[in-house]
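Inspection log for the structure reproduced underneath, given as structure tokens.
One protein chain omitted, others in place.
Note that the chains take the letters A and B in the order they are written out, and that residue 1 is the start of every chain.
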Amino acid sequence: MSAAAGERPGDAGGLFGGRIRAGAGRPPLFATAICLLLVVAALGGGAIAPYVPDEADFTAILAPPAWVEGGSLAHPLGTDQLGRDMLSRLIAGARISLLTAGAAVLAGGTVGVALGLAAGYLGGVVEAVVMRVVDAFLALPFILMALAFVAALGTGIGNIILVMMLTNWARYARLVRSEVVSIKKRDFVLLARVAGLRPLPIALRHILPNALTSILVLGVLDVGRAIILESSLSFLGLGIQPPDVSWGLALAEGRTYMTVAWWLTVWPGLAIVLAVMSFNALGEWLKAGFDPRGRL
Amino acid sequence: MPHGEPLLAIRGLNVEFGLPARPVRAVADADLTLAPGEILGIAGESGSGKTTLCAAVMRTLPRTARVSGRVEFAGKELLSLPEREMARLRGRDLAMVLQNPMTSLDPLYTIGNQLEEVLRERRRGGGAGRLGSAVEVLRRVHLTAPELRLRQYPHQLSGGMRQRVLVGMATAAAPRLLIADEPTTALDASIQDEILILFRELRESAGTAVVIVTHDLSAIRRLSDRVVIMYAGRIVEEGPTVEVFRAPRHPYTQALLASLPRIEEEEVVLQPIPGQVPDLARLPPGCAFAARCPAAIPLCREERPRERTVGERHRVFCWRAGEGAA
Partner (left out) sequence: MSADAAPPMVEAIGLTKTFAIPAATLFGRARPVAAAVDVSFRIPRGRTFGLVGESGSGKSTVAKLLLKLEAPSAGRLLVEGQDIFAQTPAEELAYRRKVQAVFQDPYGALSPRMRADRIVTEPLRAHGMDRREAEARAPELLRLVGLPPDSARKYPHEFSGGQRQRLAIARALSVDPALLVLDEPVSALDVSVRAQVLTLLREMQQRLDLTYLFIGHDLAVVRYLSDTVGVMYFGRLVELGPARRVLRRPAHPYTRRLVALAAGDAPLGAVRLQGELPNPLAPPSGCLFRTRCPYADATCAARLPEMRLAEPDHLVACHHHEAVAAGAKAETGPMLQEA
């Protein structure tokens, strides 16, 4: 506090309109690079991948990675039990994993932000009801909750996204409500009321932009979490279904061949770990910069 | 006046904002020294770089600022100090009261939470004696019902109360240098005096040097040993308070003092300085005050005035100062 914390993040210019504090340390370059790479893979998918991911090639079943004896540069990371190129499958997996995670974060974020705004700004009964529901959702372990929802709704990408949204919206709602409660007491919001603005424009023009940085930080952290959730569900057979490809699914499929072809499980496993750690590292760094008091 | 080794020495300090092609020079070529235990007042035009100067010393400028020059504090060059050491200094030797009370307090935490946090930090930093409890800190700045205030949130306090909370935090452990940016603007005359007295006591009991930035010239006149007057990013006059107030030498200082409200025949008379404040991104080549200056000569518009000493430790940046202008 005192002098050092004088500059509140909402008060200065910079990338997100906020200011990264020196206290946040150096940016995690490796993690950022991985995140970017994954985003490129997800968006560019088909164009980068050397093969069509579910194209079977029975002449190259269970080919090991290029540097292992018997491997070839044609399949740098090897092939699976149907001779499908692992690299292409990883890239396709990145696409599905990241897009579902992104969609879930976006959907959960939107719902959570809207409810948090309403609760924080309107107060009263709306706030009481929304916050009780939020507490209930936050109290449940998210994997269990997800399993229950999948059991009820069924599998499929749309449902997976829905389920992931159901497990993450509450965190956004809680964050946004606390931001709103603090921002709405600030003079510029009072003055917007004096100016004659109605609640909705006040919420959208004055409150939301000032809460945006924290929401973005939470969003980045949430991508990692969403990837874990999707992989777990897919691994359990409750998530992405073949012929779609996902890292969790690939991990499950490769399990049977673990002893003869380690690369079937190691690559997807590594991809999950790297992706999750990178998004978390990036998120934590942003958080240290924008939210030194650990409100998120 | 204390002499010898200065506590703070600012040399050729420049702070720029905006695009490098069209920079806003918020502080230009500032030179300033402060002895231990000295009280320095900074006054000047709104937007003349006072806050920026202080923020440069505290290293709390936004990243967009480009800073050059030297700031030495107790022999350490602050501008090149690693952030970790700087943070340690801020916790212990350097304290600042910021101009913006609401934004310096976190709206989500009670006054008590925030004050305790500061006190904890100060204790860890081994701050000099006198660290009292949170209640004592608030009592020192004359807040009524301090126990109650600790439980309140910033928005539940009046403007003046918030300002006093900040003063309380900054003076909780006697720092070696206290920078107070408009610490009393929201206070009534009687409590304002008490805060100024608190600063003076801090100097007397702990040898704290104080830089006070304020538009309240009477506060500066009564509290500070020396005064600096700024205009458009530059120091235009500096000298012993008594002398500057008795015989201001820079035309801007003179005009500033003249625009204090006066009472003539029962009427309050206000005399603003005519003309417009120059745009910091488009300063004229000569003296920035020339366009509004009653004493300006052609030279003033062409060339920037050089420093001129007009008395002991009294310097002025004005071409006509030597002639006892205006």
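The rule is simple: a contact is a pair of C-beta atoms (placed from the backbone, for glycine too) under 8 Å apart; a residue touches a chain by one contact, two chains touch by 3 or more.
What you see is a predicted model, and the numbers here were worked out from it, not measured in a lab.
Only one residue from B:14, B:33, B:113 or B:152 touches the chain missing from this view: B:152. Contact with the undisplayed chain is limited, among A:61, A:82 or A:197, to A:197. Among B:117, B:194 or B:243, only B:194 touches the chain that is left out of the view. Within the entire complex, the positions of subunit B that touch the omitted partner chain are 17-18, 24, 43-48, 50-51, 62, 99-103, 142, 144-145, 147-148, 151-152, 156-161, 164, 182, 185-194, 196-197, 200, 215, 217-218, 222-223, 255-256, 259-261, 263, 266, 268, 270-273, 276-277, 279. For subunit A, the residues in touch with the chain missing from this view are 10-13, 17, 186-188, 190-197, 201, 205-206, 209-210.
The working rule: only the chains that are shown with their structure count from here on.
Centre-to-centre separation between subunit A and subunit B, using Cα means, comes to 46 Å. Here subunit B touches subunit A in the complex through residues 58, 60, 62-64, 83, 87, 90-91, 94-96, 98, 100, 102-104, 106-109, 114, 117-118, 121, 153, 155, 169-170, going by the rule given at the top. Within the complex formed with subunit B, the residues of subunit A that make contact are 1-8, 10-14, 19-20, 22-23, 178, 181-183, 185-187, 293, 295.
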